[in-house]
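Written below as structure tokens is the structure these notes are about.
Excluded from the complex is one protein chain; the other protein chains are retained at their positions.
Now for chain A:
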Amino acid sequence: MAGSALKRLMAEYKQLTLNPPEGIVAGPVDEENFFEWEALITGPEETCFEGGVFAAKLTFPSDYPLSPPKMKFTCDIFHPNIYSDGRVCISILHAPGDDPMGYESSAERWSPVQSVEKILLSVVSMLAEPNDESAANVDAAKTWRDNRARFNEIAHQTVRKSLGL
């Protein structure tokens, strides 16, 4: 099982290095262990996260790509769909079975033909358009909904922090 996962991760890594999508860098933290990746995502343009560079860690299960990886931001980020500890809550990372809240249709869930690239692109669009219907960080969702100015202000702070300013 892990053998095919490793091959697939290597193939994905190769593809990401040859044709990197705009604003995304990703690869294994250590070439000895292909099951832990680090990704850098630049905040999408014309959003409050513009200019920021956000680091995240991806952890792959041994039966990848049958099960989805887990993704966690390692920097501070205040966003409705990111838990305060950095874990990303997005439907593409959920297996079709588990949806205790019944928010997501199975069409948007994880399937083995998804890839790291597709996950990261989904995260970029999630940064641009938070989904406040199913919030992981309720405070962030509330601020986003009721006090957009305050939300933008916090976002700018995290952008500055992410750049080490």
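Assume a contact is a pair of C-beta atoms (placed from the backbone, for glycine too) under 8 Å apart; a residue touches a chain by one contact, two chains touch by 3 or more; residues count from 1.
The rule we apply is simple: contacts and distances are computed from a predicted model.
Asks: So which of "Autophagy protein 5", "Mitogen-activated protein kinase", "RBR-type E3 ubiquitin transferase" or "DNA repair protein" is the UniProt name of the chain that got left out?
Replies: Listed in its UniProt record, the absent chain's protein name reads "RBR-type E3 ubiquitin transferase".
Asks: Which of these, A:40, A:66 or A:128, touches the one chain of the complex that we don't see?
Replies: Of all options in A:40, A:66 or A:128, contact with the hidden chain holds for A:66.
Asks: Extract the touching residues of chain A with respect to the undisplayed chain.
Replies: On the side of chain A, residues 1, 4, 7-8, 11-12, 15, 63, 65-67, 95-97, 106-107, 111-114 touch the unshown chain.
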